[in-house]
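Removed: one protein chain of the complex. Kept in place: all other protein chains.
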Amino acid sequence: MKIIRVVCFLFTLFPLALSAAEISEDTLGCLDCHEYVTPGIVADWEASRHALVSPVEGLAKDLLERRISAIEIADTLSETVVGCAECHTMNAESHPGSFEHNGYTVHTVVSPRDCATCHPVEVDEYRDNLMSQAYGNLMYNPLYQKMVDAANGLHEYDSGSIVFHGGDEANNADSCLSCHGTEVRITGSETRETDMGEMDFPTLANWPNIGVGRVNPDGTVGSCSPCHARHQFSIEVARKPYTCAQCHKGPDVPAAKVYSVSVHGNIQKSIDKTWNFESVPWTVGTDFTAPTCATCHISLVVDEEGEIVAERSHRMNDRLPWRLFGLPYAHPHPISADTSSIVNQAGLHLPTELSGEPVSEFLIDAAEMEKREETMKKVCLGCHGSQWVDGHFKRLETSIAATNHLTLQATKLLSDVWEQGLANAENPFDEAIEVMWTEQWLFFGNSTRFASAMGGTDYGVFDNGRWWQHKNLQKMHDYRQMLQVLDK
Amino acid sequence: MKIIRVVCFLFTLFPLALSAAEISEDTLGCLDCHEYVTPGIVADWEASRHALVSPVEGLAKDLLERRISAIEIADTLSETVVGCAECHTMNAESHPGSFEHNGYTVHTVVSPRDCATCHPVEVDEYRDNLMSQAYGNLMYNPLYQKMVDAANGLHEYDSGSIVFHGGDEANNADSCLSCHGTEVRITGSETRETDMGEMDFPTLANWPNIGVGRVNPDGTVGSCSPCHARHQFSIEVARKPYTCAQCHKGPDVPAAKVYSVSVHGNIQKSIDKTWNFESVPWTVGTDFTAPTCATCHISLVVDEEGEIVAERSHRMNDRLPWRLFGLPYAHPHPISADTSSIVNQAGLHLPTELSGEPVSEFLIDAAEMEKREETMKKVCLGCHGSQWVDGHFKRLETSIAATNHLTLQATKLLSDVWEQGLANAENPFDEAIEVMWTEQWLFFGNSTRFASAMGGTDYGVFDNGRWWQHKNLQKMHDYRQMLQVLDK
Partner (left out) sequence: MKIIRVVCFLFTLFPLALSAAEISEDTLGCLDCHEYVTPGIVADWEASRHALVSPVEGLAKDLLERRISAIEIADTLSETVVGCAECHTMNAESHPGSFEHNGYTVHTVVSPRDCATCHPVEVDEYRDNLMSQAYGNLMYNPLYQKMVDAANGLHEYDSGSIVFHGGDEANNADSCLSCHGTEVRITGSETRETDMGEMDFPTLANWPNIGVGRVNPDGTVGSCSPCHARHQFSIEVARKPYTCAQCHKGPDVPAAKVYSVSVHGNIQKSIDKTWNFESVPWTVGTDFTAPTCATCHISLVVDEEGEIVAERSHRMNDRLPWRLFGLPYAHPHPISADTSSIVNQAGLHLPTELSGEPVSEFLIDAAEMEKREETMKKVCLGCHGSQWVDGHFKRLETSIAATNHLTLQATKLLSDVWEQGLANAENPFDEAIEVMWTEQWLFFGNSTRFASAMGGTDYGVFDNGRWWQHKNLQKMHDYRQMLQVLDK
């Protein structure tokens, strides 16, 4: 078996070099200067599949092996590899930021619409994914906006009181929106001195940004590059957990931390040097012996016979019955990727009532939940028996119920605090006891649930897990009493 | 030297393929279906040593190179490799969960007793290791049970008070017991629809679980698979620190976090691609240039001449004079792996008095401590001069004393709180100030000591280290005063 692997390995080194595709004249024009101006980008791109294979060659592959989902490719892209010019001059007319640059009309911000030329299915799927709407889901939700203001505002201490200020665009861009995505706008143009003489460039507001729900100057939302890091666009990078960890490692969404101490994460870190992160489709057992984030949530996975274990989907919710991320309670997944219009009976823009009841009309029903769980379970069953898998998911539901229960207790306590006038419900994220309530679900509830979902042991106990929900509830109890004393 | 390494590397690729051992008929029967049903398990196993070498071939190796400790191997295992059937039908009569499965009597939960067929010494040693008793050491200790209840209980807020509830089996299984091990029980059987038609399977309570002290249906305690991840059972995985990190990364036992920022951890992460994690015995300097957890605590380590630096031991305490993990004080290592019967003079099931005094009758004496320290030091001396090593251990004792001192101060303060009736000593882990006391030793004392033991710098200072013991003591001081006000 190992001998076979060595031989296979040697073969994998050569075929890319056999491509007949050439670099386009336009891209050669870009490279002429840019290999001096931005040598890192050029070298990175040279190591990419984009630089070695033309879209037409990609189309000629067997269906399961294809990395592009377009049925047809425009003639202009048929003979050449995908270089600078192919992407940065694509759909020039739709990009407000297009500018004349040495005879080419280029735009800085390549958008999903450009990528859709070859990857239309992925772009479509991603549009139905919560992540693509991450800007609006945060910034168009009046309640979450209050959290943004609380976190990012330049509050002041003045004569014994805290004077509240909302977050401004610059601080929001460096904070929440670094993951959620900024709204990138063309604000004008400027002339800059370059190695090639004076040149004009458009100026961009809220730039740079690589948030998943970025609002691009061409009006599209979402960005492919947070996960498909420029300019190598390596599938290996996208499939490794470090990509997801960019945004999913904090106490609010500790998925990557949990994964890293799970058995899966252990095996991956220990022996993934023997895995094949490049192959499409991705064969369980042969290409990898433990899943990464991508395996369970996105990738096209097959078995050694080529039977499909899981279909590729960039609409990650396809395999997600629950939204573990409590707002403030874990709940069935929202139907629409755009959640900004969800409102509960109390008029709060939340997918659950403060009592824990899901706001059903905006959330998937039990049948859809079951279907999604079955889809996910198929991945698990590649390596685990059905009793193992069923037991795992039953336990996850236990933990969802337990953490929601402890969130409810904190909410009841906070409601009393509000009713007693010891804190002001107007912004539920600004006062100290409200921050404690927020962390009850945002940090400790989430951590416990993610740990339960992925086997992250101490993240469900002492590392922001159950111990912290217990501790926080006890502290809130005493804090409420203290506020009563201060109120006298 | 590098040339030699390349040649050696090429040789290491081939010998496994030269094994004359075959897959047994029984295992071939398993594989017939399971390469479709659970392709990931099969492929993982195919990459294992179990799949390539028979126990008898393993026995033929030189003593130091052996990976099995049995003196003799039963005839039934003499000609074949170790496959599905060999483990999952072993000792069928002793497994209550054995069931008829396509003509075989198989059991789901392979236990240490099964592994002992080839690895009896390791199983024996492990039984004397605290980890194998991790279930009972937690769950049969009435005091620790109170912490489990506090952490995992579904407490309620009702009319201004917190109503306490104990942890239930399901939440315990997803919390503390995910590392400590659950009690896996056969609860009945069920018929399931499978790709092969209807089949009967036993049903298991508290499953899945891979805790180190798991109570198995056959009555054995402990599990080998937390560290020897199924079904490749790779020694590389077991020797890498990511395996230990599964359970030893939280604020209570931050050993893996400390290691990761130690010089040893730095070197390992930076250049372990050039190391040989597969060789037995493990040669210092040649196979690795910095220790992992396994090197210092478990592995058989030799020098280039084949001289033994450290004997292999799955009784990890062999090299541990101190239990750094404070309960609530760091103390000499317990004599018996089963600590549930330890009681101090105050009647608390703790290895130390609340005043810090060790409960000597249950703990190793100074001579044994010295012997163990000498055993550990031999590993250190492979790469460090004796003054370096002595200085290191002296400093560790300083830190043990310092952290125990600061735990004592917090304990004195809490005793006053109890005496004043400001908190209830009945469960010392439930009220907010008791949680603060608990973290003084469980989080901050432990972190500081682990950092001292392994060179983890900031984990002994600002990252849950000394700064936090100081801060926590100051906060407890103010908290006590606040409780006095609330009490009025």
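General remarks:
In this document, chain identifiers A and B correspond to the written order of the chains, with residue numbering beginning at 1 in each.
Just so it is clear, contacts are C-beta pairs under 8 Å (C-beta built on N, C-alpha and C of every residue); 3 or more make two chains touch, one makes a residue touch a chain.
Small disclaimer: the values here were computed from a predicted structure and weren't measured.
Annotation: of B:203, B:286 or B:340, B:286 touches the absent chain (contact as defined above). The hidden chain makes contact, of the residues B:70, B:143, B:300 or B:461, with B:461. Note that of B:261, B:300, B:335 or B:369, the residue touching the chain absent from this view is B:261.
Mapped onto subunit A, contacts with the missing chain fall at residues 13-14, 16-17, 35-44, 46-47, 108, 150-158, 160-162, 170-171, 173-176, 178-179, 192, 194, 201, 203-204, 207-208, 210, 226, 229, 232, 234, 236-237, 240, 242-243, 245-247, 249-253, 256, 273, 430-432, 435, 442-443, 482-483, 485-486.
Residues 1-3, 6, 260-263, 265-267, 269-271, 273-274, 284-286, 289, 303-305, 307, 309, 381-388, 391-392, 395, 398-399, 402, 405-406, 409-410, 412-413, 416, 451-452, 455, 457-463, 465-467, 470-471, 473-475, 477-478, 480-482, 485 of subunit B touch the missing chain (whole complex, contact as defined above).
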